[in-house]
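Right, I'll just put the structure down here and ask away after.
With one protein chain removed, the remaining protein chains of the complex are shown where they sit.
In this document, chain identifiers A and B correspond to the written order of the chains, with residue numbering beginning at 1 in each.
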Amino acid sequence: MAQRRNWPIVILAVAVIAVHLASAAAGKPQYLTQLTMAGYYSLVIVGLTLLMGYTGQISLGHAGFFAIGGYTSGLLTTYNLQGGGAFVSLLRATGLLVAGKDLYGGDLLVMRPWLACLIALAVAVAIAYLVGKPVLKLRGHYLAMATLGFGTIVYKVVLGSSLVGAADGISDIPAFPLFAGLAVTGKSALRVQNYYVAWGLVLAAMALLTNLIHSRVGRALRAIHGAEDAADAMGVDTARYKLQVFVLSAALAALGGVFLTHYNGGIGPSEASIMKSVRYVAIVAVGGMANLWGALIMGVLLNFLSLRGSFGSYDDAVFGVILLAIMLFAPDGLLRVELVRRLPNMRRLRGRAP
Amino acid sequence: MSLLVVKNLCKRFGGLQAVGNVSFTVAAGSIKALIGPNGAGKTTLFNLIFGALPPDSGQVWFAGKQTDGWKPHQVAAAGMARTFQHIRLFPKMTAWENIAVGRHAHSRSGFLSSLLGLPWTRREQRAVREKALDIMRFLGVEDRAEVEASSLAYGQQRIVELGRALACEPKLLLLDEPAAGLNMRETSEMAKLIARIRDTGVTVLLVEHDMTLVMNISDEILVLSYGEKIADDRPLAIQKHPEVIEVYLGEDDA
Partner (left out) sequence: MSLDLLFQYLVAGITYGTIYAIVAIGFNIIYNTTGIINFAQGEFVMLGGMIGVTLHSLLPVPLAIAGAVIATMLVGALIEMLFIRWLRRPSVLRLIIITIGLSIAIRELALLLWGEGVRALPYFSGTAVTSLSVGDVHISPQVLWVLGISAVMVVALNFFFARTLLGRQMRACACNREAAQLCGISAKNMVTLSFVLSAGIGALAGCVISPITYVQYDSGTSLALKGFTVAILGGLGNSMAAIVAGLLLGTLESFSIWVMPAAYKDVIAISILLLILFVRPSGLFGNAEAARLKDY
């Protein structure tokens, strides 16, 4: 059983390498940029699949968590602490800050990216806990509206607040150095490295989530989705699990936000918009709701096309129509990978004598 | 020794007194049946005992602990398991997976260890699967282990739901109309299964309409009518009880 469920991850790893080599051979290295970005968006999508597909809770505000991650990290790595008080000197002494020069030659003192990242994730997780606890007690329409409301608040705040650049967002966000000379940055010289960083993260997330789904917890989640009162009767603390999945999916979204922001060197309010949240929901729905791999494949495909501009100015419309079409005609999604995975089991069943 | 003690339990829905001042006990290792005409409050009483509904007043004592006001998952963890009047299996999960959920309270892998796929977590997974298959063998349905629950025949769904409750290793099993929708042969099989379960040391409280099953396997019978207890005695005494006969007048015997 351990063998079988790890195959898709191996296949993905191979595919990632193959795509890199193919694009190099075809002389189109710029595809890697869009695929890197699509990879970071995929983190949001697989987290949302866990939430929507496995626990059956809809979230129309997940772009909010992506934005919280990206904006927090962006703000902390660009906010000039130069001339701050004793606390700032303390931070500087402990090496948590980094000095530099801004565009005009002035002194710049900002937080180190890795610390900013940790803080951004912590903030996202904290907000997810605070918002999730009351929100997840709601069902159906009320839950949808509450998450929509949350997403809208985040959007309005980043749009209106001059601290984070209002409509212009934050730009000139520095690179995020990782280890061994790797850094998350948009510099074209490091394009290939960044591609592998992004897809490395995605592979790690898929491995972890696959473990989760096949575990006791995964079964409990599916039970909550299948028949919540029965799950309760079996000792599953449904409220706690729903909250934990919500927080996990928020953390994944924020992680995607942090990395993509450093990759792009900037972030704007559109990343928090409701249309972005709808886009994520559309992709989860198309991929098959409870289908991690389906959502991943569809997410990469659609985001890649969108980033390449294939949808033109009808970007939002395309995702809206996809959502509508899927919900009308194929509410279980297009890619029935779950079904495909069941086939080997069926063969085994037929092999047993009645 | 009473495993379950119910004292003066009351529940009102608006103008309707669904359960009115009901008190009874269930002795450990016995089978007690709860009967009464439709609308007598039997499922409500179950829901009150199980914590799915909060009582307006009264107490529930289970295994020496006061459990009224507890949430269902807490009651489940204390050793009570239930089945539902209208089958509540997890439709898209296979039969063995459904039963495995019943092992939830007896396993420990949490979020973090499950994400990381630690060795002890994987060992626990395998143990859970084995136990689920064991239960299916005990119930005689192990050949349907990998079948999706919604594809099972009705009678088998009832048995799988029973298996799921058994997986909780309960001290007390609450069965809500276990024979509903079953034909005569299936009902008699179900009766034998319940008796076998009792023989393994599990106490059973069941709601049922099928009088043959009830009379055959119950040690004691509680009769409800319009939310009130009208009799609580052994089967033979119940059959002769004048109020019970009056309440059932016009009812076919099953």
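Everything that follows uses one rule, which is that contacts are C-beta pairs under 8 Å (C-beta built on N, C-alpha and C of every residue); 3 or more make two chains touch, one makes a residue touch a chain.
In this text the structure is predicted, and so the values were computed from the model without any measurement.
J.: Report, in label order, the displayed chains that the undisplayed chain touches.
T.: Listed by label, the shown chains it touches are A.
J.: Among the options A:Pro8, A:Gly39, A:Gly56 or A:Gly268, which residue touches the chain absent from this view?
T.: A:Gly56
J.: Please identify which residue in A:Leu96, A:Ile153, A:Ala239 or A:Leu301 touches the non-displayed chain.
T.: From the options A:Leu96, A:Ile153, A:Ala239 or A:Leu301, the contact with the absent chain belongs to A:Ile153.
J.: Using the document's contact rule, name the residues of chain A that touch the chain not shown here.
T.: So the residues of chain A touching the missing chain come out as 56, 58, 60, 134-135, 137-142, 144-146, 148-150, 152-153, 156-157, 159-160, 274-275, 278, 281, 285, 314, 316-317, 319-321, 323-325, 327-328, 331.
The rule is short, and it goes like this: only the chains that are shown with their structure count from here on.
J.: When the C-alpha atoms of chain A and chain B are each averaged to a single point, how far apart are the two points in Å?
T.: 42
J.: Which residues of chain A touch chain B in the complex?
T.: Listed in rising order, the residues are 2, 207-209, 211-212, 214-220, 222-223, 226-227, 229-238, 244, 248, 290, 345-346, 348-349, 352, 354.
J.: Touching chain A in the complex: which residues of chain B?
T.: Touch list, chain B to chain A: 50, 52, 71-73, 76-77, 81-82, 84, 88-93, 97, 100-105, 107, 109-111, 114-117, 121-122, 124-125, 128, 143, 146-147, 164, 168.
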